[in-house]
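One structure coming up, written as structure tokens, with questions to follow.
Left out: one protein chain. Kept in place: all the others.
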Amino acid sequence: MSEKVLMKGNEAIAEAAIKAGCRFYFGYPITPQTEIAAYMAKRMPKIGGTFLQAESEVSAINMVYGVAGAGYRVMTSSSSPGVSLKQEGISYIAGADLPALIVNVQRGGPGLGGIQPSQSDYFQATKGGGHGDYKLVVYAPASVQEMADYTIKAFDVADKYRLPVMLLADGTMGQMMEPVELPDAEIKEYDKSWAVRGTQMKREHNIINSLYLNPEELERTNFERFEKYALIEKEECLYEEYMVDDADVVLVAFGIASRISKNAVNEARKQGLKVGLIRPITLWPFPVEPLKKAAEHAKGFISVELSMGQMIEDVRLATECKRPVALCNRTGGMIPSPEQVLESIKKMLSEVK
Amino acid sequence: MTTQILIAGFGGQGVLFAGKCLAYEGLVENKQVSWLPSYGPEMRGGTANCSVILSDEPVGSPIVSNPDVLIVMNLPSLDKYEKDVVKGGKIFVDSTLIARKVERTDVDAFYIPATSMANELGIPSLANMIIVGKMIKETGIVTIESACEAMKKVVSARHQDMLDANIKALNAGYNY
Partner (left out) sequence: MKVFSKPQSLTDAPLHYCPGCTHGIIHRLVAEAIDELGIQGKTIGVAPVGCSVMAYNYFAVDMVEAAHGRAPAVATGLKRCMPENIIFTYQGDGDLASIGMAETVHAATRNENITIIFVNNAIYGMTGGQMAPTSLPGQVTQTSPYGRDVKTAGYPIKVSEMLSQLDAPQYIERVAVNNVKNVKNAKKAILKAFKNQVEGKGFSLIEVVSTCPTNWGLTPEKALQWVDEKMIPYYPLGVYKDKDAEGKGE
């Protein structure tokens, strides 16, 4: 067992990526995720890897596309405005069925917004983000340890299914330090005969491409890709349930909001209120089943978010609108307090009684 | 048992570093810990603060809004956070830099001239660790031995002189 060390969430992502065998990082500075780039700039040259500060987010993601096309583990990271810039490249990576990791340490928006933590890129991350029919597997870590663990997992899932994966964090998760253990990751080998590494005159040429001028062919590739997504929905959905079994009110929250919500659940339980929490760890695939199940006994749901309410739509869909779903939120870089969440709980209890 | 600590002062006073040391001290004692800094342009010469939580249970929210322990190293921080401290909480004031007293009567206030002590000891940049030493003494949150042990993890081996200076500062505050 390796020793626990204190690390910032951003640094944990970077070190975990290296442990996962990622040797190529392309990025552009933006608060609050720049520690990832700084860490990579320091480490990569020492382990024979590549760190390159690209001329733009657009270039960075296209460099990622190049390395991904060659079948090597590769990543980029940014924060909200920069991730918007990357959307073009992410769509191409998805369209060419390439594995890659994209990290978004979110900050408040829209526009230049602010630099304080936010979860308002939920729609962008989970509903596609760029143009066209595609999805990313989206991990929402809620501790520094999970920042590391799901970075490693993300590389594996990306390779396994050949698709881009996103780690969706926020300013607090990136900046906070917690003890973290970084054991050596087991790196599974996947077939990469599709990669462009030169034909060596031994095979037909490989082509990395997302262009299909024949609509029937494009439709067929989209159908096939969505069969893969259906499999991922079945196999890769992750969530945590906390005191849900007897809960009258179920909070739904991810990342930093889930930690605040857990405090609120504990306080509510102390006051004799039956409250629980469902924490999606994958935002796509979204944990529909546990929510559906909880809707059988819970009287209401509260989506706790650092946004104007984005995940709440998925909560309503998952519970098939059988129960009221309220929003408890702050936005623009503000963070709800456990007290605010507790008030929402009490309000809902008084309404659903 | 969970202790929520807020450390605040000007950027450059080592507020974030002091918090990091506290977090490591908790780690040495096998506590659950979290450290969350303020970040952004405000860190360059403006006010800086960090939230530190030491607990026997997994840490929920890492954000400290109502600290059990408040350490302040400038007046704006005392003005801003005094009201947020929980009833019965403790406030540690660098009395070299803050002339006024704590107004609340439902908290314990401790005054230590950390900045002038640091100057006299020839470690002018370590007022932060002096005040941490005092805080450890008054709260018993960790032992002074753990605190000194933790410094070895925070200060890299290359800077042995800095390690000695930090331990000197911790002890000076502890024995004040």
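Chains here go by letter, A and B, matching the order in which they are written, and residues are numbered from 1 within each.
Everything that follows uses one rule, which is that a contact is a pair of C-beta atoms (placed from the backbone, for glycine too) under 8 Å apart; a residue touches a chain by one contact, two chains touch by 3 or more.
Values in this document were obtained by computation on a predicted structure and should not be read as measured data.
Colleague: Would you list the chains present here that the left-out chain is in contact with?
Modeller: Result: the unshown chain touches A.
Colleague: Quick one: say which of A:G89, A:G129, A:G174 or A:P338 touches the chain that got left out.
Modeller: Counting the whole complex, the residue in contact with the absent chain is A:G89.
Colleague: Hey, which of A:V5, A:A38, A:L52 or A:L317 is the one touching the hidden chain?
Modeller: Residue touching the chain left out of view: A:L52.
Colleague: If the hidden chain were put back, which of A:N206, A:N266 or A:S337 would touch it?
Modeller: A:N206
Colleague: Using the document's contact rule, name the residues of chain A that touch the chain not shown here.
Modeller: Per the touch rule, chain A residues meeting the hidden chain are 23-24, 26, 50, 52, 54-56, 58-60, 62-70, 72, 74, 88-89, 92, 96, 196-202, 205-211.
Rule of thumb we're sticking to: only the chains that are shown with their structure count from here on.
Colleague: If you average the CA atoms of chain A and of chain B, how far apart do the two points sit, in angstrom?
Modeller: 34
Colleague: Under the touch definition given earlier, write down the residues of chain A that touch chain B in their complex.
Modeller: 4-6, 31-32, 115-116, 171-172, 175-179, 256, 259-260, 262-263, 266, 335, 337-338
Colleague: Enumerate the contact residues on chain B facing chain A in the complex.
Modeller: Spelled out, the residues of chain B in touch with chain A are 20, 23-24, 27, 32-37, 39-40, 59-63, 65, 153.
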